[in-house]
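This is the structure I want to talk about, given as structure tokens.
Left out: one protein chain. Kept in place: all the others.
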Amino acid sequence: MVIVMRPDATPADIARVVERVEESGAEAFVSRGVLRTIIGLVGDVATLHGLNLRALAGVADVHRITAPYKLVSREHHAERSTVWVGSGDSRAAVGPDTFSLIAGPCAVETPEQTLQAAMMAKAAGAALLRGGAYKPRTSPYAFQGLGLEGLKILADVRAETGLPVVTEIVDAQDIDVVTEYADMLQVGTRNMANFALLQAVGQSDKPVLLKRGMQATIEEWLMAAEYVAQRGNLDIVLCERGIRTFENATRNTLDISAVPVVQAVSHLPVIVDPSHAAGRRDLVVPLSRAAIAVGADGVIVDVHPDPETALCDGPQALFGDDLQALADAVRRLPPLLGRWPTG
Amino acid sequence: MVIVMRPDATPADIARVVERVEESGAEAFVSRGVLRTIIGLVGDVATLHGLNLRALAGVADVHRITAPYKLVSREHHAERSTVWVGSGDSRAAVGPDTFSLIAGPCAVETPEQTLQAAMMAKAAGAALLRGGAYKPRTSPYAFQGLGLEGLKILADVRAETGLPVVTEIVDAQDIDVVTEYADMLQVGTRNMANFALLQAVGQSDKPVLLKRGMQATIEEWLMAAEYVAQRGNLDIVLCERGIRTFENATRNTLDISAVPVVQAVSHLPVIVDPSHAAGRRDLVVPLSRAAIAVGADGVIVDVHPDPETALCDGPQALFGDDLQALADAVRRLPPLLGRWPTG
Amino acid sequence: MVIVMRPDATPADIARVVERVEESGAEAFVSRGVLRTIIGLVGDVATLHGLNLRALAGVADVHRITAPYKLVSREHHAERSTVWVGSGDSRAAVGPDTFSLIAGPCAVETPEQTLQAAMMAKAAGAALLRGGAYKPRTSPYAFQGLGLEGLKILADVRAETGLPVVTEIVDAQDIDVVTEYADMLQVGTRNMANFALLQAVGQSDKPVLLKRGMQATIEEWLMAAEYVAQRGNLDIVLCERGIRTFENATRNTLDISAVPVVQAVSHLPVIVDPSHAAGRRDLVVPLSRAAIAVGADGVIVDVHPDPETALCDGPQALFGDDLQALADAVRRLPPLLGRWPTG
Partner (left out) sequence: MVIVMRPDATPADIARVVERVEESGAEAFVSRGVLRTIIGLVGDVATLHGLNLRALAGVADVHRITAPYKLVSREHHAERSTVWVGSGDSRAAVGPDTFSLIAGPCAVETPEQTLQAAMMAKAAGAALLRGGAYKPRTSPYAFQGLGLEGLKILADVRAETGLPVVTEIVDAQDIDVVTEYADMLQVGTRNMANFALLQAVGQSDKPVLLKRGMQATIEEWLMAAEYVAQRGNLDIVLCERGIRTFENATRNTLDISAVPVVQAVSHLPVIVDPSHAAGRRDLVVPLSRAAIAVGADGVIVDVHPDPETALCDGPQALFGDDLQALADAVRRLPPLLGRWPTG
């Protein structure tokens, strides 16, 4: 940490900062400039943070220098991690050596629709099936998902297709039932800072797919992952799904740079959701190609056998030629970048 | 709703849209332009939304014309509402005729600190006491609040000062215990789209303070209020607390315009939190004055007897001269705008 | 400045940074932490910036500690400035002791419309007349202003009403003609980073009204003012006019906090433009009240005798009751905050 003192800070103000830092067992290095003094702190960041130095007289600013996350950082875990989802024969890897296609319907509607979507996904090379049983919807009047019935449909479709299932959990109270049926627990963009939920999935024994909050900085996203990790679960896959900006030609702005930025500082796998980022079917394939090329560890997309009748996000679901184009990209591009598709 | 067809939409595409709309019991009015056709829809918005028209062939865009919220709208409830908090002698109003100062410590730390902060708040004219027992923190290593012990401290301080208590709830599972001790349930900015929590407070019999998500549009914020209202609880006070933008001179950008914008479309009271918006003590008083002048129904601010030792957000807590200046503003300005302070 | 070294920086990397800094005549203070080393630099910021230290091996980050602007800073000019506009009898002050209403039509259309708007402005207490002769429009097919003819109309109306004139300049090539007719040169939001234009107005002898870029941080805005000041013109009034965010209920998001933030670091006067920030007539009066209350040195608003026929921004122009309400606010509120209206 670096403390920047105000130009009018007195020697006593400076001495007080140094004293408080040294009392805590840390060290303080004072650099006196013409206009202002800066004090470099060396010690445990959590302890220093707890000192509340910004509130001391004469302090203008406190700059944190090191990242606030530990367990998800590459600093002590340089090698990038692989997360395994599912068990037995239907086990899939998400990590640095592979490229994983995760596909399925936005919402589970019926057994038939879910099975058809899963077959489409599998034919396109998917390694995992996505599908929502609990849907967080902006409107209380919109379809909220089938709940438990949806989970059962997903489990049946897994039995039929061999695809492990990833599904969203929206309430910490549902942890037992979702864990019973799903292979991977998704925390959605609206719940990225729902710390009670993060702690609940952190205590489960299932891997977690953690979507970036649409308003979250990359650092906050990694801190959300740290919440999960701190409870003992390090099987976390991060998912970039677009951030909120002023541009409204797309539903969100896909922050493609987030993939290499995260990979540089965290060992966790990171995938991309082009369907929810763009909200437009015509962008899903080009953005999936971009995700592969930028080095993402996978993509997660919506597919639907009949988007016209979809109860959720039909306009972005892939089918037909678009899905074929995606399958081609997933087969051809990753090997050029040293990865093999997992599907 | 208005459907905009693509320039290359065929007459059959247009007919299909009209057919689907009319099947649902709604009406469709077709306007054929030189380049494109637009179709005006008249009928129930939720029904029309469920038709998934955006996924039909030939459809370029769907514009929603009417607001998606109903219960919180002024369309059928033109008069602005007053929400009463607390009971018996310690009952306070938040609404269009009054100006309510809500003050207290960011976090409940000890009985002494909470009581002192409450006495400061009361002396400054506060009508309600704020204080956090459950704290949603970005870092799992930061102080997470005293929990139940904090709630008990708040109840004791209420008994001593007569100030009704507003405190944050961060997990639907805590609803019973928080409801037992608090007079008003705060839903924080990170949980504005935590629909499970919104439904939980919607079923309680305590009024709700609903902070705006730092990334939420005003419409999404009102839809979050609609979630609460739809479960039967219309005692909702909205709180603007700053949105996330590119500007980093302040922690968030206080969207002062949101106050009159909300008041024009919703009957719910709306207050302002300048402490969390700015994150800087020196801005709290000027922004509180601005909130009063723009027509807000109240402000909520952090006060602390000793900000240097505060466990949470010390740099923004008021005390001494700043608190005195706030008290002066709360006493002098609202009457000029036709309101009386409630403290 | 503070240099943060990478965890894997070698002693040679650190020595190289220190050497380069000391060669330039500045000082370097090294603080060695467990994980990383930080180096505090003391010396001339421009020199240090020119060293390009971020490109050296082992450097993770460079934090600038002091503000990059000098002439517009309060560090060496603690007292807030007053800028005088106009000459002789029609001379108006914008500064810390007064509150200045600037009003007029968005665009000069005809002599009659301009005169009527000026009379409305004057009756409402305006100290200066605004009016656009050169209009920067998003569409090349929209009305681009009357140009020279518009300037002449403004000068005539000044002669008739005694109100000094502020008008926008959009091209450095127009500097002579605009300077001949106007009393104050406005640099609009789209040109805040048009450095050629900033230098041109910086060489003129007329005061400058510098609007904040809709995408500019406060620091960049002050750097734009520094461009003007560096060419010798310190008669600059800053104008907050809303920034671009994700919220679209208003045209821009008025960053009301920018007023006290700027006043804390710069001696220049700062006013608010609620008309262009909101783009909605019904918000202009509440936002003007908020601007007064937050401590702005003035507001600039659109007025029009017949908004229905306005060639530019009719929906936000004030007239009738709204203008009367603004006049009341401008008369009653500033004295409460220790200012007198200048009109």
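The letters A, B and C name the chains in turn, as written, and every chain counts its residues from 1.
Here, a contact is a pair of C-beta atoms (placed from the backbone, for glycine too) under 8 Å apart; a residue touches a chain by one contact, two chains touch by 3 or more.
Just so you know, these numbers come straight off a predicted model, no measurement behind them.
Q: Using the document's definition of touch, tell me which of A:24, A:110, A:245 or A:324 contacts the absent chain.
A: In the full complex, the listed residue that touches the missing chain is A:245.
Q: Can you say which of C:15, C:35 or C:142 touches the chain missing from this structure?
A: From the options C:15, C:35 or C:142, the contact with the absent chain belongs to C:142.
Q: What is the set of chain A residues that contact the non-displayed chain in the whole complex?
A: 215, 217-219, 243, 245-250, 253-261, 264, 277-278, 282-283, 286-287, 289-295, 332-333, 336-337
Q: So which bits of chain C touch the chain we can't see?
A: These residues touch the chain not displayed: 46, 49-50, 52, 54-56, 68, 136-143, 170-173, 190-191, 193-197, 213-215, 220, 223, 226-227, 230, 244, 307-311, 314-315.
Q: Extract the touching residues of chain B with respect to the undisplayed chain.
A: Where chain B meets the chain not shown: residues 2, 4, 7, 27, 29-36, 38, 40-43, 61, 63, 65-66, 75, 244-246, 248.
Here is the rule we use: only the chains that are shown with their structure count from here on.
Q: Using only the C-alpha atoms, find the rotation that maps chain B onto chain C and quote its angle between 0 and 180 degrees, to the nearest 5.
A: My answer is 180 degrees for the C-alpha fit.
Q: Please indicate which chain is farthest from chain A, where distance is taken between mean Cα coordinates of the chains.
A: C
Q: Can you compute the centre-to-centre distance for chain B and chain C, using the mean CA position of each chain? Integer Å is fine.
A: Spacing between the chain centres: roughly 31 Å.
Q: Tell me, which residues of chain C touch at least two other chains?
A: Residues 245-246, 248.
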